[in-house]
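Every protein chain except one is present and positioned as in the full complex.
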Amino acid sequence: MSWFGSRSASPRVIPGFGLTLGITVAYLSLVALLPLAMIAMQAFRLGLSGIGHILSDPRTLHALYISFGTALAAATVNAVFGTLLAWVLVRYRFPGHRLIDALIDLPFALPTAVAGIALTALYAPNGWIGKSLSGLGIKVAYTPLGIVIALIFIGLPFVVRSVQPVLEDLAPEIEEAAATLGASQGQRFCRIILPLIAPALLTGFTMAFARGVGEYGSVIFIAGNIPMISEIAPLLIVIRLEEFRTDAAAAIAAIMLTVSFAILLLINLIQAWSRKRLGDA
Amino acid sequence: MRIDIHDVYKAFEGGSRALNGINMTIADGELVALLGPSGSGKTTLLRAIAGLENPDHGDILFNGGTVAGHDVRDRKVGFVFQHYALFKTMTVRKNVSFGLSILPRKQRPSKAAIIARADELLHLVQLEGLENRYPSQLSGGQRQRVALARALAIEPSVLLLDEPFGALDAKVRKDLRRWLRELHDRTGHTTVFVTHDQEEALELSDRVAVIHQGRVEHMAPPAELYGQPATPFVCSFLGASNQLEVTVSKDQVLHCGHALPLPRPHSITDGPHQLFIRPHEFQIRSVDDQTPGILCRVETVRLSGALVRIDLRFAACGTAIEVEVPILDFERHPWKVGDAAMVTIRNVRMF
Partner (left out) sequence: MLIQAHRATSIAEGPTLRRILLGITLIFLTLFLLFPLAAVFSEALSQGLSVYWQAINEPDATSAIRLTLLVTGLSVSLNLVFGLCASWAVAKFSFPGKSLLITLIDLPFSVSPVISGLIYVLLFGAHGLFGAWLKANDVEIIFAVPGIVLATVFVTLPFVARELIPIMEAQGRGDEEAARTLGASGWQIFFRVTLPNVKWGLLYGVLLCNARAMGEFGAVSVVSGHIRGMTNTMPLHVEILYNEYNFVAAFAVASLLALLALVTLALKALLESHNTNTPNAPRL
């Protein structure tokens, strides 16, 4: 994809170009780009040594570790179950099919704070699920496991909604061809279907991961927020802000943003590469 | 391998009958075309042979043994799909070697042997040098040949092709057609292919089965199919035909007062019948020739390559017919619109 579209040679027949582009660029710059640049400015002011100093705080390091680690775990779970969900929704027809299809987007529509307190109520030691789990000696609420649970909820739709359209477009002949060549069901899935849905799966995984790293509302209730145990990076930003340590808050934000953008860029590159290679044959 | 198909029925969801009592035998090493209009059931029949569809009734036998209950995987059929169904995440070589690479470890050849076999097949289909390309980087004809090589790699007992040339442009189509025939003669696989293109079916195959409404209308070598079609459908479906309503009484064929020739040999009962005459089976002469015939008037004249198509109307009752004249004859006698002409009939088919 080229960053610069080609300039149209013909005179513009449709009016409003200057007005709409002007408003778009001005609004975007004022509302989004200028404020985001503040993070870069703040990080620049701190310099590498300043950021390094803040990073060397074990509490910061641990919070980042928890945020990235739990997001990775949750995105992995969602990759597996999201693929299964997409498969079932595309391939099977059963009573309630449409309802479930609509319900998949609940995590997008439900405010995160509501999800947070609902999950906490469920997984707390006296909650519906927490009670039976604590009988098994598993503690979910107020541990990193609780964070993973919240992030599974939040990230659930990403993989489903990425993989679903690709599975829908998959020509049945591809699998039939593999079957005539002697491939078993497992071989067909692993060697034919999985490679075909891999780019979409990767996209969904990454979006779930990126969302999980930055997630705040659904996590802080169930996490318990114990420093060095279950404290996430976004919460540490809030805490630093409340302590008026704006520099530290901005530094953590800068690190999170850099990593997130790097991952998104990487994914875009992988997508472009796979599109180029696979074409639409 | 010999294929016997006995009384096969298949209905689809919604109750429409795709196969309606199919019976046929395909001899070992034969190249057979399943020809029919779209929706005739020809593709369903091919898929039933492959095991991609399960018949509701009837039996399919490979070399005398039933394959009912045998999974697609176990039938060892080489199937080439209409749109090739290549695995786009794999290179050409990986596509071709797929069937061998998924064999259970005990039966699987060594990696080197698999590659050697794939390359040998790619040589056979004339695709050397493209081993490491992806399907998206190939032309339609090349993809078609990859699909063929991939199907041949598992050493299939029978090769099944669904509209093998349907998605290709006219020139590539012709080349591939000739090439497929040569390949068949060299490898000797029993081959069945589906087509809706009669020229393709007649030119390429040993025998053609015309399928209509889920039944075999007629199965015969191309010349017989064209010359002595078994049913009116086959006659009108294969090549152009002029169709005349006639009455037969006492060995006399009558159409608006003209006596027309009787098909030979025949077993026609008296009464109304349909007469089919191919455009090239008419002879057209000047009126002053004094020979007997049907007096007609020339309506249009169209040049079509080596042939000239002339539309005529019977002077007596206005029946319209289409006649084909070789260009050489036409140059000797250039017919013009409005000319009167005497038409005689050399050959007819009657049902």
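Note that the chains take the letters A and B in the order they are written out, and that residue 1 is the start of every chain.
As a convention for this text, a contact is a pair of C-beta atoms (placed from the backbone, for glycine too) under 8 Å apart; a residue touches a chain by one contact, two chains touch by 3 or more.
Values in this document were obtained by computation on a predicted structure and should not be read as measured data.
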Touch with the missing chain holds, among A:141, A:196 or A:250, for A:250
Listed in rising order, the chain A residues that touch the chain left out are 1-8, 12-17, 19-21, 23-25, 27-28, 31-36, 38-39, 41-42, 81, 84-85, 87-88, 90-95, 98, 100-115, 117-119, 121-122, 127-129, 152-153, 156-158, 161-162, 164-165, 172, 175-176, 179, 185, 188, 203-204, 207, 210-211, 213-217, 221, 234-235, 237-238, 241, 244, 246, 249-250, 253, 256-257, 260-261, 264
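Note that in this section only the chains that are shown with their structure count from here on.
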Residue numbers on chain A that touch chain B, as the complex places them | 171, 173-174, 176-184, 187, 191-192, 195-196, 198, 277-281
In the complex formed with chain A, which residues of chain B make contact?
-> 50-52, 71-73, 75-79, 81-83, 85-90, 98-99, 102-103, 134-138, 143, 147, 150-151, 153-154
